[in-house]
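All protein chains but one are shown in place.
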Amino acid sequence: MKEQTLKKKRKRLVFRTVILAVMAGLVIFALISNAKEEKSVIAKGEQAPNFQLQKFGSDGETMALNDLKGKGVMVNFWATYCGPCKDEMPYMEKLYPEFKEKGVEILAVNLDSTELVVQNFIDQYNLSFPVLQDKNGQVMDLYNVSNLPATLFINSEGEIVEKVIGPLTLSKLEGHLQNIVPEE
Amino acid sequence: MNEITCECGHVNPEGTVLCEACGKPIEGNQHINGNEDKKLLNMRYDGSARRSQTYNRTIVDKIWNFFSSVKVGVWLIVLTLIASAVGTILPQEMYIPPNVDPASHYRDQYGMFGQIYYQLGFHNLFSSWWYMLLIAMIGISIVIASIDRFFPLYKTLKRQKPKRHELFMKKQRVFGVTETEQIDLELYKKNLKKRRFKIYEQDGHILAEKNRFARWGPYVNHIGLIIFLVGSLLRFVPAFYIDDFIWVREGETSMIPGTEGKYYIKNKDFILETYNEDDETDARFKEAIQKQGGPIPKTFQTNAVIYERTDDIIPGKEPELAELKDTQAKMNHPIKFDDFALYQASYQLNEFKEMTFKIHDKGNEDTNYGEFTVDLSDPKNEYTLDSGYRVEINNYFPEYEMQEGAPVSVSKYPKNPAFVFSLYPPDSEEAETSFLGIGANVDASGENDYKIGLVNFDVRDVTGLTVKKDHTLPLIALGGAIFMLGVIQGMYWNHRRIWLQPKENGVWIAGHTNKNWYALRQEINKVISGTHIQEPRDQYEKKE
Partner (left out) sequence: MGDLSAISGNLLYAAFFLYLIATFFFGATIRDKKRAKNRTAGNIGISITILGFITQVGYFITRWIASHHAPVSNLFEYTTFFGMMLVFAFIVLYFIYRVDLLGLFALPIALLIIAFASMFPTEISPLVPSLQSHWLYIHVTTASLGQGILSVSFVAGLIYLISQIDQSKSNKHTSWLEFVIYTIAAVVAFIVLSSTFSALNHQTVFQAPIEGQQTEITYQMPAFIGPADGELVTEEAMQPLVEAPGWMRGEDAAVKLNTFILSLLTGLIIYGVSRLLMRKRVGAFLQPMLRKKVNPELVDEVSYRAVAIGFPVFTLGALIFAMIWAQQAWDRFWGWDPKEVWALITFFFYAAYLHLRLSRGWQGMRSAWLAVGGFGIIMFNLIAVNLVISGLHSYA
């Protein structure tokens, strides 16, 4: 009899502990999910999803991220109507030749809707790196980017090493680019 | 030895208040339901052994017992109620105008009170962690309280015997003694059956019972609530729930966000209808329309085509599309395809689409050297007119603003377009430059001979659609349905029992119900009519 009650008691304790633990787990899940921002930009350490976009100033020539395997890639989301985006363009232009040598490509994904405006901008700033046209914002949606500028640094394995939301300074930009130079 | 053996021979679990079989109050446990020295028994959960009241040793037991308490449950409900009420005093953050800073909005609009309200987080009450925690605790309380009560009650009602202890009978709220030998028990039983009672007999003791299932109502509705809450919880899992938004301009085809590039939508036409008092069918609203003073909308509708992408989905690549359906989204009538639904949620009227300009002498608007039309979503670099004039667009600002003395565009949408034109008269390489926007026509050099003027424009509407995928709905609906069934089961039926005990010189009768005593007494009166059993008394004493 005594043994039986002890067994019963243990069973009861296990039962209660399990139920409470399951419910505590659900509550914690709810609180954490709720605290998270609704949509977060694709995270550090993830594989960068592929995309294929038309290049400005070419007759329909497209570039795909997957074609750049083996190179470090910096993807910069920008638009002409975004002030801070304009400010970092000269930095990118300045560092581009040096890092292209080292095997790093810069892709500037533009979100304007009128080619004329962007073309004027490219001419005005004398940009030599490829500017890609994401007219419908598909790539922006794919990467869950909601605020401009946003910059991703992808290493030669296609993994996202760093993401920066907001403007970059020249020195920061250089540091991040240095990180994705492919090893020889 | 924890079990309690009653004098009737039944073995009851620890913590039992009233013997499961015969109902005899078990000495030493009466404090649990507060029965000591009372004239009437507390029949809560039929005196079954609620384990929460018995075991209280480990921390797990203590937490368990905390949530098991109805008192705690009611407190949680009351706290949630008060918090919710406070949350409606000022509009929640989601209802204030977008693009304003909430901190200053609450301060400017509602002063000191608004600031405090904002700082305490009431502006976002319903997604605050502590409000969610309150709801979660109600959920936990529901689960534990139900487990703790349902099983013992179920067992007790299953094990009850018709033969009851005298003390149990006497201490029922409805109780009566009849001393006569003429009692017509057959009629009594017939009456009971007619009123759909189930009859159990044991040594001449008769238990009549009906609607026991009503006692499970609360537990059924609690299961419904739990399913509902779990359904709401699943919304945090992206595979179950997508909530996105899209603006589509008339004539444009856009990818539908949230579908991973698989679906596209073309906005063929956005329609806004308003009520018209001169219209025959709307004439009945004449007074109301006049009183309103402004237009009253009648329809918001988007005529749209949904496309499915047929090639490999590479984002950014020009898609190959196959038409899926040609349909319309209206309020209350969303477009549905695959797992998705598109709801008519918003609109913007009259966004610029095309502008037509003419070239004329600076001093004379009646002259005309030709016209050209600019497509605002895809302007060309230059326009050559038949008259030999050539216009280059040097710069285009879809939504221009002056910042630090220079025009800049603040978005890509042609809401307030402005241009910098270079005009080349025939056979001339000398350009005249001018800046042209709505309400602005600036001659750059001040020495221009010609002027470009806006003669016409074309507008289009933009529709705003919510994109939804929601696999939690079936679960939430199921929870709601079970809840309703449980509530109805528990509220619209009453569990009633009538015990009859043979005595040497007559009978004792006692009755119990979980609610509506007046109706029970009415029913007993009907059952005993003609049987010579005397009407039992209600022993309930009013205490103020």
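Points to keep in mind about this one:
Labels for the chains are A and B, by order of writing; each one numbers its residues from 1.
As a convention for this text, a contact is a pair of C-beta atoms (placed from the backbone, for glycine too) under 8 Å apart; a residue touches a chain by one contact, two chains touch by 3 or more.
From a predicted model like this one, the values you see are computed outputs, not experimental measurements.
Counted over the whole complex, the shown chains touched by the missing one are B. Interface note for the absent chain: among B:Ala288, B:Leu349 or B:Met402, the touching residue is B:Ala288. Touching the chain that is not shown, out of B:Ile63, B:Ala345 or B:Leu454: B:Ala345 (per the contact rule at the top). If you put the hidden chain back, the residue from B:Phe66, B:Phe126 or B:Tyr200 that touches it is B:Phe126. Touch with the chain omitted from the figure is made, among B:Trp130, B:Phe213 or B:Tyr540, by B:Tyr540. Although one chain is hidden here, its contacts on chain B can still be listed: residues 42, 44, 70-71, 73-74, 77-78, 80-81, 84-85, 87-89, 91-92, 94-95, 109-111, 126, 218, 243, 275, 282-285, 287-289, 291, 296-300, 330-334, 341, 343-345, 466, 468, 473, 476, 480, 483-484, 487-488, 491-492, 514-519, 538, 540, 542, 544.
The working rule: only the chains that are shown with their structure count from here on.
Taken together, the chain A residues at the contact with chain B in this complex read 1, 5, 9, 12-13, 16-17, 19-20, 23, 26-27, 29-31, 33-35, 49-54, 62, 64, 79-81, 83, 111-117, 119-120, 132, 134, 136-139, 141-142.
Chain contact summary for the complex, chain B toward chain A: residues 1-2, 51, 55, 58, 60-61, 63-64, 127, 129, 132-133, 136, 139-140, 143-144, 147, 230, 233, 236, 254-255, 257, 261, 314-318, 376-381, 393-399, 408-413.
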